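All protein chains of the complex are present and in place, except for one that has been dropped.
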Amino acid sequence: MGLLSTEKTDWPPIDLGDGIVFGPDKTVMMAGPCAVESRDQIFQAAEFIAGLGIRVFRAGAFKPRTSPYSFQGLDHEGLALLAEVRERFGLKIITEAKDMTHAEAVAEVADIVQVGAKSMYNHALLKFCGRLDKPVLLKRFFAATLKEFLQMADFILLEGNRRLLLCERGIRTFEPQTRFSLDLSGAAVLQEQSRLPLVLDPSHAIGYRFGVPRLARACAAFGAEGLLIEVHPNVEQAQCDRDQALDHATFARLFAELREICALQGRELV
Amino acid sequence: MGLLSTEKTDWPPIDLGDGIVFGPDKTVMMAGPCAVESRDQIFQAAEFIAGLGIRVFRAGAFKPRTSPYSFQGLDHEGLALLAEVRERFGLKIITEAKDMTHAEAVAEVADIVQVGAKSMYNHALLKFCGRLDKPVLLKRFFAATLKEFLQMADFILLEGNRRLLLCERGIRTFEPQTRFSLDLSGAAVLQEQSRLPLVLDPSHAIGYRFGVPRLARACAAFGAEGLLIEVHPNVEQAQCDRDQALDHATFARLFAELREICALQGRELV
Amino acid sequence: MGLLSTEKTDWPPIDLGDGIVFGPDKTVMMAGPCAVESRDQIFQAAEFIAGLGIRVFRAGAFKPRTSPYSFQGLDHEGLALLAEVRERFGLKIITEAKDMTHAEAVAEVADIVQVGAKSMYNHALLKFCGRLDKPVLLKRFFAATLKEFLQMADFILLEGNRRLLLCERGIRTFEPQTRFSLDLSGAAVLQEQSRLPLVLDPSHAIGYRFGVPRLARACAAFGAEGLLIEVHPNVEQAQCDRDQALDHATFARLFAELREICALQGRELV
Partner (left out) sequence: MGLLSTEKTDWPPIDLGDGIVFGPDKTVMMAGPCAVESRDQIFQAAEFIAGLGIRVFRAGAFKPRTSPYSFQGLDHEGLALLAEVRERFGLKIITEAKDMTHAEAVAEVADIVQVGAKSMYNHALLKFCGRLDKPVLLKRFFAATLKEFLQMADFILLEGNRRLLLCERGIRTFEPQTRFSLDLSGAAVLQEQSRLPLVLDPSHAIGYRFGVPRLARACAAFGAEGLLIEVHPNVEQAQCDRDQALDHATFARLFAELREICALQGRELV
């Protein structure tokens, strides 16, 4: 296709320090709740994640909700809490920028700036990310073809930032009993066409927690440079994507299983 | 659903003056090229459209292209040309705002601000449009459910602007030989659930000009408050969506046919 | 593609006699209930259809139901009732053969043998139809690409029967509020690629009666050689596809509108 994102040359390593590398022999676990809801909730979540030895914490302050009547995120207050988490627990932070009105603020706190699926076509945001000096995770829109996904990735790469992670998080299908379907067939094509590191998100890819452990194990065996999983200290009270977050006990068991599966592929899960 | 967009109360008429009303007995034709490409091209296009007695001119200055290697639009220069078109030909202008970096500028020139399909989830842009004192046309994202579409419409309505047009422009399907499929089945549900005026876009809904006249006739007979059709003075040299623009002669014939079909439904096509 | 179904030579006219021709200046209306349910119901339906001057009656005896717990059709008894309808009301009959266990019996009664969407890949049935000396209507499976549809059509044509009608009846999409979406964009491609007559089915293409008149009008303006519409003498008690059948009064009004729209296209609706 002649896209930058499909060039077969070496890409700069995406190395967050302290051995956290998205690379050929390491898979990075990024876990945490969907949204920052309160100081208590986010500190409880971070303490648990850090306690498992996981190094990258995910949580959203600016939430791309589809309904104006749902919880909309804590915005800048949420971002400030993430900065505290980073300080206090030594965790790296991945969090989402939805649009240009707050992108600068997000980039100041985040170790990895996430561009969510619904913003995948936002030129201004992509170009902004392309000028950052930090890694960016771009999620595939749930109805984007792989070609479109790689083309939009080029909007970032062309600005100079080459530390880009591509994330498959499920596509929309005709099936009403799943929220999305994890497109591993498409992910295999991505891995064939691009050398950019691949991250898989099994939580959004089904939308219901009963299926997340199975899908997460599939992702680990499939082989990816990163995993993004939602876990919440109190799943019954989660204010965002409540049905898909794992509880702490389930996640802890799953994490142990995933390490074993990654090890079989010659990968350390960090 | 309890959404504002589905309330069965009366909505303010969307009346652009001079008899241009999106309403129960009038359908508004909005026609023009995909993009502003040059002064010559846009003046030639506008002269043709005005000559047919059509009152609303469409053309994009800020283009939401999927490839960074395609023509990206003339941006502010294109907007200035649209302002000239408006002055010189007395045409009303509908043009797209992609994101917040230029939304203010677009709103100054446009008579109707268009939010394109790829920006349908952009909260900041929707809220900006909700505070405008002019009509807004919101396009359904090509993989948005009708519920999502109406929810995102509420982000605009909740800010106070009730002059909102809903536009169906084709959904993505498994069929590789069409770019999109015009979802008239979905449009029928929209008309059942919402009293907001409906606009149909047969040009994007197939992507190839050979099918546009048939689809446009179907849209007119289906019944809609507005039609959005692409036409270009020199289709072979169009720099954007070249395959779907109609040439002038074909469009002129089609426009006459559409007036007759609208008349059968008790609608004047203006 | 090198398919028989896409050859640009002349095809034999599909002429059922008495001026019923699927051709360039005539569109054939095929109407009736989804299923034969009882002698009373089917006679009442046929009397109404014949009374409107419509010449082709549709109703299924062998129903391709998705649930084994739904009404399954009257099978051979239903077929016998259709033979009576034909005799008594002088109507031509279009009815479906699901598989080889009853194809012979269906072919004896039907004036047009319908192969339903769910049987589109049934080689044995297609080849059987290809050896018949009567017209066949092949419905596009709701997830078949146009190429697959035309390829399966060739299984019929290659056996020698060239009197084949292609029917678009809606495709499956991600939208939960419609049963299917009428793929007029795809139908436009079909008309570009194949000279076989096209039939459109607006009833199955949405699944809910509130949208059928709008879709039917769109189909008439789009231009097709045939229309297939469900109408039932007692919609509340229909045992099959209850939600999509039109009542008699609505259908009669619609039929008059469709004649006018067809007339605008230079077509007589018979």
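Labels A, B and C are assigned to the chains in the order they are written; within every chain, residues are numbered from 1.
Basically, a residue touches a chain if its C-beta (ideal position, glycine included) is under 8 Å from a C-beta of that chain, and two chains touch if they have at least 3 such contacts.
Computed from a predicted model, the values in this text were never measured in an experiment.
Residue A:219 is the one among A:166, A:219 or A:269 that touches the chain missing from this view.
Between the chain not shown and the residues C:40, C:99 or C:243, the one that touches is C:99.
Annotation for subunit A: contacts to the undisplayed chain at residues 143, 145-147, 170-171, 173-178, 180-189, 191-192, 205-208, 210-211, 214-215, 217-223, 257, 260-261, 264-265. Residues of subunit B that touch the chain left out of the display are 143, 172-174, 176.
Residues of subunit C in touch with the missing chain: 2, 64, 66-69, 98-101, 118-119, 121-125, 141-143, 148, 151-152, 154-155, 158, 172.
What we mean here is this: only the chains that are shown with their structure count from here on.
Note: centroid distance subunit A to subunit C, computed from Cα atoms, is 48 Å.
In this assembly, the C-alpha centroid of subunit A lies 35 Å from the C-alpha centroid of subunit B. Across the assembly, subunit B contributes residues 143 that each touch 2 or more other chains.
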